[in-house]
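Heads up, one of the protein chains got dropped from this complex, but the rest are sitting where they should.
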Amino acid sequence: MNCKDLFARVKEMQPLVHHLTNNVTINDCANVTLAIGGSPVMATSIEEVADMAQLAQALVINFGTIDDAMYEAMIVAGQAANQKGIPVVFDPVGVGATPFRTNRAKDYLGKVKISVVRGNASEVFALIGGEVQTRGVDAGDVAISKKELAVKAAQQLNTITVISGEVDYVSNGTEVVGIENGDIWLTRITGTGCTTASLIAAFAGSTDDWFAASVAGMSTMSLAGERAKKRLSENDGIGTYRLKLMDEISLMNGDIWEEGVRLI
Amino acid sequence: MNCKDLFARVKEMQPLVHHLTNNVTINDCANVTLAIGGSPVMATSIEEVADMAQLAQALVINFGTIDDAMYEAMIVAGQAANQKGIPVVFDPVGVGATPFRTNRAKDYLGKVKISVVRGNASEVFALIGGEVQTRGVDAGDVAISKKELAVKAAQQLNTITVISGEVDYVSNGTEVVGIENGDIWLTRITGTGCTTASLIAAFAGSTDDWFAASVAGMSTMSLAGERAKKRLSENDGIGTYRLKLMDEISLMNGDIWEEGVRLI
Partner (left out) sequence: MNCKDLFARVKEMQPLVHHLTNNVTINDCANVTLAIGGSPVMATSIEEVADMAQLAQALVINFGTIDDAMYEAMIVAGQAANQKGIPVVFDPVGVGATPFRTNRAKDYLGKVKISVVRGNASEVFALIGGEVQTRGVDAGDVAISKKELAVKAAQQLNTITVISGEVDYVSNGTEVVGIENGDIWLTRITGTGCTTASLIAAFAGSTDDWFAASVAGMSTMSLAGERAKKRLSENDGIGTYRLKLMDEISLMNGDIWEEGVRLI
């Protein structure tokens, strides 16, 4: 697994990352994709998503604000991505909160081959059939360690699984990597989960090693969040934090990453 | 009415605030909800909005970019909120500008019990049947003082009414509170009205005193807007202002509020 080289690689390849995502953080997803070196496209009409996915190097599917029209387009886009062999990164936002989301997520797993699932523990737990107490789209508690959950979900779903948390875990079902970086303020702004999926997809669109891409994407967000916090002054609040986070993502490179990342 | 304690209370309770809102400021609404201590969720599919509203502690309905599908979902969500007894904060964006908006708003008032209406004077005036000259979604002139309008609308609509302006007014039909804080630059960025509704909803989701919550929410925005302006340097424009506003909202607490607020 060579994460370090991916930072230069994504800037060189500028992979087109096709997103079918939510209306809340769609702008952040586009800007983060650009910040790391990728090229975002957000087409969602069912009439063009297959064509667009065929042009892309990676696809992000995010359930944040799905409705039926969006869901149908996600199936078409996902199947086109599968046909082309590009990675599909799935962010099961809010799965477990309502039957609608949980059912659509399970249905989706049966129709599209997912490469990487990225969620918080309760979402991933719900995805593999666990009973969760969620509160909307934010993380609830689950009766299993996050590390165990990452491995189990990766095995059961036959994907790479990325679980965000105080320590993040990335597993392909056999290996598991923990990421100790991060900052609690990452949970105080919306969209840091969604944009982590964009980072993973941008890296995965630049390499065949989607496990390395997942570790690189998740750790870029956690390390950038940690570095951004250190750059705050006394009277800075979450507006400034959000700006510094975007700065740090755009400034990240292999050297900064290697020096700052704490993998276990 | 104890507004001061609500700042600690919302952070402790982290109320889930379900929004059915517009695509323009949806990200700001989510971030402001987080900044004050609440937890935002933006689900809009008619198939899940009732379930999500049942999980929530408050509901925001914002007419900014409604279409028929959104409107139908708003009815379902609003009725679920009514059934659960959680507060419904209604932001009648642009009502008075087109017959479509005005008719839908009046129809909505007949189908869902609203707890708090928050708008500018022309929107609220249109809502109670006044003739207004609006310009899109921004404030037009009305032939009644804002204070009078707040009281009259509260009585006629049987809700708490919040009217944003140079002085903001909050009334429950008997009492009326004016808020002298604010800054003209709050009108130079989009979404400060929408996010005020999010603040009110977050507070209202943390207390039974929705009048106090409305005063706390409206005055938080006006005071934060005033404080943000004071933190600008000479060459700062509205980009920096917007960031400082978000900072000030996230830094607001009972002490800062008590020291800075000017109620009349």
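For reference, chains read A and B in written order, and residue numbers begin at 1 within each chain.
Criterion: contacts are C-beta pairs under 8 Å (C-beta built on N, C-alpha and C of every residue); 3 or more make two chains touch, one makes a residue touch a chain.
Keep in mind that what you see is a predicted model, and the values were worked out from it rather than measured.
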Among A:9, A:146, A:229 or A:244, the residue in touch with the chain that has been omitted:
A:244
Where the complex has a chain not shown, which of A:42, A:157, A:232 or A:263 is the residue touching it?
A:42
Which one touches the absent chain: B:68, B:131 or B:208?
B:68
Contact set of chain A toward the excluded chain (per top definition):
14, 16, 18, 23, 26-27, 30-31, 34-35, 39-48, 51-52, 55-56, 69, 231, 242-251
Residues on chain B facing the left-out chain by the touch rule are 22-25, 27-28, 64-68, 94, 97-101, 134-138, 188-191, 235-240, 242-243
